[in-house]
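The complex appears here minus one protein chain, its other protein chains still in place.
== chain A ==
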Amino acid sequence: MDHATRKDGADEARAQLTAALARVAAEDRAALRDVYDRTSAKLFGICLRISQDRQGAEDILQEVYVSVWKRAGSFDPKRASPITWLATIARNRAIDWKRAQGRRQAEPVETALQLADDRPLAPELLIAEEERRRLADCLEMLETRHEQAIRRAFFDGLTYAELAERMDVPLGTMKSWIRRGLMRLKDCLDNG
């Protein structure tokens, strides 16, 4: 598949997912099923990764789509891509769940992140892939420890204090790692 075809496929998929969310906002249950069929495998993967618990991930995914049902009207296609909006809800719900469970020692995340997902992508996931690659390229430019701290915060829902303890550095150091890392990331993404 050449780049232009992929891009058209991604644009089309983005438009369709956006339209499906508008129908969900109009309380169309079939539209929610449509959104579910297009996105649940990707979102379930995210819930599993963050919760590290299969039963928990199922409960979280249920909450995610109930939230989508209630909040679809607040989705603004000008400010967010639909798949990113959905992924953010999944991550936030999963982190809430994890915090409510009490924290267990999180596994290092490197292994999961190095795994490239080589299976052919459904059209709507082309958007996800395009966005993932852009961010991954910029994350690679960061200092390794800054990148590690940002990844662990993202996937394990760790706060500054927890990150400082787990990575064994003073709190102030952790704050400056994350801030510097995030600002460099922004430069790279916005100018890339």
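We adopt the following convention: a contact is a pair of C-beta atoms (placed from the backbone, for glycine too) under 8 Å apart; a residue touches a chain by one contact, two chains touch by 3 or more; residues count from 1.
As a convention for this text, contacts and distances are computed from a predicted model.
Hidden chain, UniProt protein name from the list "Anti-sigma factor", "Electron transfer flavoprotein subunit beta", "Biopolymer transporter ExbD" or "histidine kinase": "Anti-sigma factor".
Where chain A meets the chain that is not shown, the touching residues are 15-16, 18-20, 22-23, 25-34, 36, 40-42, 44-46, 48-49, 57-58, 61-62, 65-66, 69-71, 73-81, 83-84, 87-88, 90-91, 95, 112-113, 115, 117, 119, 125, 128-129, 131-132, 134-136, 139, 150-151, 153-155, 157-161, 163, 170-173, 175-176, 178-179, 182-183, 185-186, 189.
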